[in-house]
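Input: one structure, supplied below.
A protein chain is absent from this complex, but the other protein chains hold their places.
Chain nomenclature is as follows: A, B, C, D and E, assigned in order of appearance, with residue numbering initiated at 1 for each chain independently.
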Amino acid sequence: MTKHDLLIAASTIWVVVTAVLVMFMQAGFAFLEAGLTRMKNAGHIAGKNVLIFGLCSVLYWAVGFGIAFGDGGWFSGTAGFFPSVNELISVGQKPFDFFAEVPGAAGYLFEVVFAGVSLAIVWGAMAERAKLWVYFVFGTYFTITYSIVSHWVWSPHGWLFSLGMQDFAGSTVVHYQGALAGLAGALILGPRIGKFGHDGRANPIPGHNIPFAVLGTLILWFGWFGFNPGSTLGVDLGGFGYFAYVALITNVAAATGAVAGMLIAWLKLGKPDISMMLNGALGALVAITAASGFVAPWAAIVIGAGSGVIAVFGVIFVERIGIDDPIGAVAVHGMSGVWGTLACGLFAAPVLAHNLATGHKGLVYGGGFHQLGIQALGVVAVGIFSFSTSYGCLWVLNRVWGIRVEPTVETQGLDVHEHGMWGYPEFYIPVPGGYGTESHGHMGGLGHAHAAAKPAPVAISKEVTV
Amino acid sequence: MTKHDLLIAASTIWVVVTAVLVMFMQAGFAFLEAGLTRMKNAGHIAGKNVLIFGLCSVLYWAVGFGIAFGDGGWFSGTAGFFPSVNELISVGQKPFDFFAEVPGAAGYLFEVVFAGVSLAIVWGAMAERAKLWVYFVFGTYFTITYSIVSHWVWSPHGWLFSLGMQDFAGSTVVHYQGALAGLAGALILGPRIGKFGHDGRANPIPGHNIPFAVLGTLILWFGWFGFNPGSTLGVDLGGFGYFAYVALITNVAAATGAVAGMLIAWLKLGKPDISMMLNGALGALVAITAASGFVAPWAAIVIGAGSGVIAVFGVIFVERIGIDDPIGAVAVHGMSGVWGTLACGLFAAPVLAHNLATGHKGLVYGGGFHQLGIQALGVVAVGIFSFSTSYGCLWVLNRVWGIRVEPTVETQGLDVHEHGMWGYPEFYIPVPGGYGTESHGHMGGLGHAHAAAKPAPVAISKEVTV
Amino acid sequence: MTKHDLLIAASTIWVVVTAVLVMFMQAGFAFLEAGLTRMKNAGHIAGKNVLIFGLCSVLYWAVGFGIAFGDGGWFSGTAGFFPSVNELISVGQKPFDFFAEVPGAAGYLFEVVFAGVSLAIVWGAMAERAKLWVYFVFGTYFTITYSIVSHWVWSPHGWLFSLGMQDFAGSTVVHYQGALAGLAGALILGPRIGKFGHDGRANPIPGHNIPFAVLGTLILWFGWFGFNPGSTLGVDLGGFGYFAYVALITNVAAATGAVAGMLIAWLKLGKPDISMMLNGALGALVAITAASGFVAPWAAIVIGAGSGVIAVFGVIFVERIGIDDPIGAVAVHGMSGVWGTLACGLFAAPVLAHNLATGHKGLVYGGGFHQLGIQALGVVAVGIFSFSTSYGCLWVLNRVWGIRVEPTVETQGLDVHEHGMWGYPEFYIPVPGGYGTESHGHMGGLGHAHAAAKPAPVAISKEVTV
Amino acid sequence: MRKVETVVIRERIEIVIDAVEEETGHVGVTVIEAVGHGRQRGVTHEYRGRVFESRFLPKALLIFVVDDDRADAVVRAIAAAAVSGNESGDGLVWSTPIENVTHNRTGRREAT
Amino acid sequence: MRKVETVVIRERIEIVIDAVEEETGHVGVTVIEAVGHGRQRGVTHEYRGRVFESRFLPKALLIFVVDDDRADAVVRAIAAAAVSGNESGDGLVWSTPIENVTHNRTGRREAT
Partner (left out) sequence: MRKVETVVIRERIEIVIDAVEEETGHVGVTVIEAVGHGRQRGVTHEYRGRVFESRFLPKALLIFVVDDDRADAVVRAIAAAAVSGNESGDGLVWSTPIENVTHNRTGRREAT
């Protein structure tokens, strides 16, 4: 047992544990999104996260990981497809020598959960009206385009990495990209029925469960301690134990975003809207994702506060221009993603940029516009690539087969139509022995002992032969 | 400070962190099971997981851990009961020298959460109709029989271990055993009132909360990253950082199971049933539990897909033969547990079986039927032992006291009858200032300021003296 | 790379991971509290945890961390305010040299989540009737008083630490303090409308969602594996891997508390009340917090059982003397916090007190009343300081501006009044395409395809210009 | 025409409606959730030390708007079908003459 | 017989029923959740930038089937018990003659 063995052990613990935290963010998205949409779609909205993470996990093993982190050129990796046992258990070997201190398998695990997050964001903006098969087709497509961009920014061969772009954990790669695809989807799908009145004014369509949205947000915040600090991909990047600093920055920014989101909603809208507070916290987490390795605590506060402002005004703006984004993905992940990416160019602290050996100090430290320019270039390049490829794909799918459900399906809900069963069955149909049957129901007391003795047929429903 | 100290530190971090992830699976089971059962039992179903994990935790410290991992013979451990402070803080010492790199306490922690999972599975198949005291009595009994079997398979003295049985993290020990006891319980309890019509046809009794079931599944998936990778019990089993590979295999299998479960339900039942997708993912996690240390990624996909098939057809089959298993435990944990155990005999990769020094390569690698035979032997032996001991115990309890609640209790619900209060009180009774009182209620707006000034007595309820 | 570097790496992993587990306890409190209060306040109750953790995180970076752990005197730290990048990334340097094996940032992360827990407890006892701005003002104030007491007990300069007070992870510092402030708040606010009848008898106001309360409790139990074991602040305190023992003790106590809480409720109240079981588990976790590093497993069982008794009788007692504490914070965190702190003086095992070099062995090991006396002194001193400062602050705020919402706001609910929107909007107002509109609603089936074609205006609501 | 109203236990909703359809040929019903209070006792609840009970039981109110000459048969069909065999709680049925019965979709006014 | 119907605020449900039982001796009631719209204003809601209000308030509809000679006393008892002291919202009570009143369990038809 060498010290290097112990380094591998510690780094692998760190990378696996943080990857697992990020994986749990799927539950966060599931509950944030289910909470901010309607009861009739709750099962579908929550369940689709399992589906897409499943799809993505297999695909990313097959091709995504190779594209993103396999050896290759400036545009894409060209090795590491369908990786074998040996490629996955060895450490620092080709084709995954990018991961110097952990086995290829740990690299896969950490990176696949990021791809899963990016995919989860996409569907937030498209919620409550897309057909189920679209998840399969576009999910597959996006996993690949996502992997290409992550190669650009994070692989040592990638062209944006070579230019010195700073995106510590993926404000651009993960969040902005997901939001761009979601925006493309929201544009092509159009708003939900009832969202805009005949006069074009937006109607509020409140989500059905604010506690779910809070749970989702806290799970995401929790998972983000994997997202950002885990992006050191080992225990010594930036110095031994430096990842704790990344965690601190992440927490300070998120905290500021939550408070700012609530206060700004209070000032602007007259009420300290809880969903805006949640959006503020999440927007801040998105923004600090790029910057968490590079900035000082005071800058984390500035970045977080900026995201609180963006959350409130961004959500209102997106609605005002006629886009229906039920959970605010465009504002929270898109606009805040851009803000965080650019913020590196403003606030990157000299000592940290140096320790991480990525890019240069930011504008406020006298670094001039150099780093800011590179950050802006990254934003523009990824914006064009991601939006156009996503829009193109969805446009074709929509043209050929139609990606939006029929009005009757949308009105009645995706749960019963797409999946056959409500998210909360006892609120919609009589279930044997359930709410709304003898002994039960709102304002109801308790029934007869005898009733149990001879169960009635499925009340109010007729069975149909399979 | 020696390198060995650091090894102990790293291994203990790993084992404790993964144990904690597995402990959280109790929340996963609580929500999976509560989601797939009815509103009137939601508090009971969720709450019982806290109870049985509590019971199990104390018992396992007292005797279970000694039976399972204390020094002893081929059948059972015979030392390490009521372990002392010194036995628990020392590393690699008798009676817990099985744990070479972590203190006995870490061994306890990791193993008790496994016992807790096995127990949680039991009650899924018995849901919505067992008396509360049965949890105490059978929970105690099962903790002990479980510990015996885990000694057989995992202790270096155990007879199945000595034969070279491969069960990396417990498809057989944890899942199959839990399902066998659950099956015994479901048989003795009989189906829930209303589950089968007068003509014997099954009525659907949909669970009440699909988002809960999704949350439960994602928590379980998350926890499984402790379950399988943590079973290395240190940072160097199979090579430093090898546990990351186990995590990858786990994820790929689960992902395939989710997608397969949904697609097969879609093909077979006409609808991409969300609960079947969840069952597919969980079944795949169960199956890969035995195999996660031994197989290649492609085999993880095969195993996961197989579990997706098993989930759908297994659930339907169990119902067709007249067994009422509300959450599908028999199919998901039992059938998939067998599948995963046998799959080792088919797909164990030579290099991995060698690295782990457990058993031999599988059939497809030219290993012949040797390993498959041992796996089958393990399945049969554990099947006979676990099913018969569980069935016997429950049969006696049922004969002497009756383990099923009265029909009136079942009809009205376990929450109010066993525990005195509904899981969702405001949907069932008027609560002061709650839903269904002035200012509140469905389709309701908002009431008078004045009403507040003179609170009414507990509406619609009369207080009774304690 | 030295061995010391690896020690820093391993310790930082441990401290950051456990800190993250503790951070997740915010979700636990959010769901425990939301579950045990009414539907009309669910969004507010859950959401406020995000707000106060946000507030506390920023403040603790600014001043709290310096007060608590910066260098200073017996009463308070006097350095480390607004810490800089360098202060946070260096290890074992002033002003945070208290943290010898991890960077200052890891220290911040671990300690801020403790402050967040203490703050979360406060609001449990004040639930459903405090104004929103009070969270901002008192949250700020309490963050500071909390930090002062944590300096007393945990900083090597603190006066109670110097006396040898044993409070391993904060039964006194975190839980008791939070409960004292909550008690002050509950006294000043008075009981909720409808809680006590005209004859002074208490009315039950059941919480609205027992599954949420169960989830909250399991999340808290999960997080407590960070809370107590993480308090070693490194991998070698008490011996390498000793933290696993702390985890075992924590689990055994919690388990006993859950079972005891249920059994005692069964005996005393006639029903195995689930909320009492949850309170038993939590009370045991609170009590073992001080003792987890110091006691043997049998003592953990005694302590846990004691907390089960305290939970049931404490909750009843608090209600009987006319205090309305909706979630039982005074009993669970206050009384059990005192019990756990004193229990160290009774049960501290010689070997463990020695290994940790804190205080002396307890009464039952022949240590006499010395340690018990110090523990009692700590309880009294903190009790006087914390209660009086909290009561004073809240009294002034109440006198000047009033901290309780108007009766009309309380009756109708904090969600709609303080935040503008219900926690479960579809149960209260018609939402376009939601429950209670065409195609939907309880006992409802499914509507017309055509209805979708011409969406109605926002049913039953009129839009008002912003 | 006549409006026949009945309060029944919820498990009987389907059976009552089927009986009306089969025995009288009348199709069309509106169902409303209700709770009722008759002579039965509720069940005891306990929460955190307080014990109390509730006095209502869940019922359903069914409304059938029927031709005058069918009213009597509908009442009889309902009373027969609503019987659960329990000791109490099966409810009541009654009818009321109504005027101006109009079919919303067509605007057709039925003879009173 | 007569059917007495009343719309009351929900906190008055118990009080009204108790009053009817005490003052007239009549036992038996069916309660239905309702919402009503009278002259009061709702409360303002806000969600993600949109402000709106709701015009209904929660009420309950109580149905008492009573003997003809008790109807008037029941109406009076209800009207008296329903008063909450609020400025508005206490609702209405009225009665209607009904026919064919049949007790489901026994099939006994009450004298009309």
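Observations, loosely collected:
Definition applied: contacts are C-beta pairs under 8 Å (C-beta built on N, C-alpha and C of every residue); 3 or more make two chains touch, one makes a residue touch a chain.
Quantities reported herein were computed from a predicted structural model and do not represent experimental measurements.
All shown chains touched by the missing chain in the whole complex, by label: A, B, C, D, E.
Contact with the chain not shown here comes from a single listed residue; of D:Ile15, D:Ile32 or D:Ala80, that residue is D:Ile32. Only one residue from B:Gly164, B:Gly190 or B:Pro204 touches the chain missing from this view: B:Pro204.
In the complete complex, the hidden chain is touched by one of D:Ile17, D:Val35 or D:Ala81, namely D:Ile17.
For the chain missing from the display, the contacting residue among E:Thr6, E:Thr30 or E:Thr102 is E:Thr6, taking the whole complex into account.
Residues 1, 3, 17, 27-33, 63, 65, 96-105, 107 of chain D touch the missing chain (whole complex, contact as defined above). Touching residues on chain E toward the chain that is not drawn are 4, 6-8, 32-39, 56, 59, 61, 71-72, 75-76, 78-80, 82-83, 86, 88-97.
Seen from chain B, the chain kept out of the figure touches residues 202-204, 206, 269-271, 273, 275-276, 312, 315-316, 319, 328, 442-443.
Heads up, the rule we're going with is that only the chains that are shown with their structure count from here on.
The interface with the greater count of contacting C-beta pairs, when C-E is set against A-D, is A-D.
Work out the mean CA point of chain D and of chain E, and you get 17 Å between them. Between chain C and chain D, the centres computed from C-alpha atoms are 51 Å apart.
Annotation: 29 Å between the Cα-based centres of chain B and chain C. Residues of chain A in contact with at least two other chains: 3, 6, 10, 13, 17, 203-204, 206, 269-271, 273, 275, 429, 435-436, 438-448, 450-451, 456-457, 460. For chain D, residues touching at least two other chains, in rising order: 33, 35, 43, 45-47, 49-52, 54-56, 86, 88-89.
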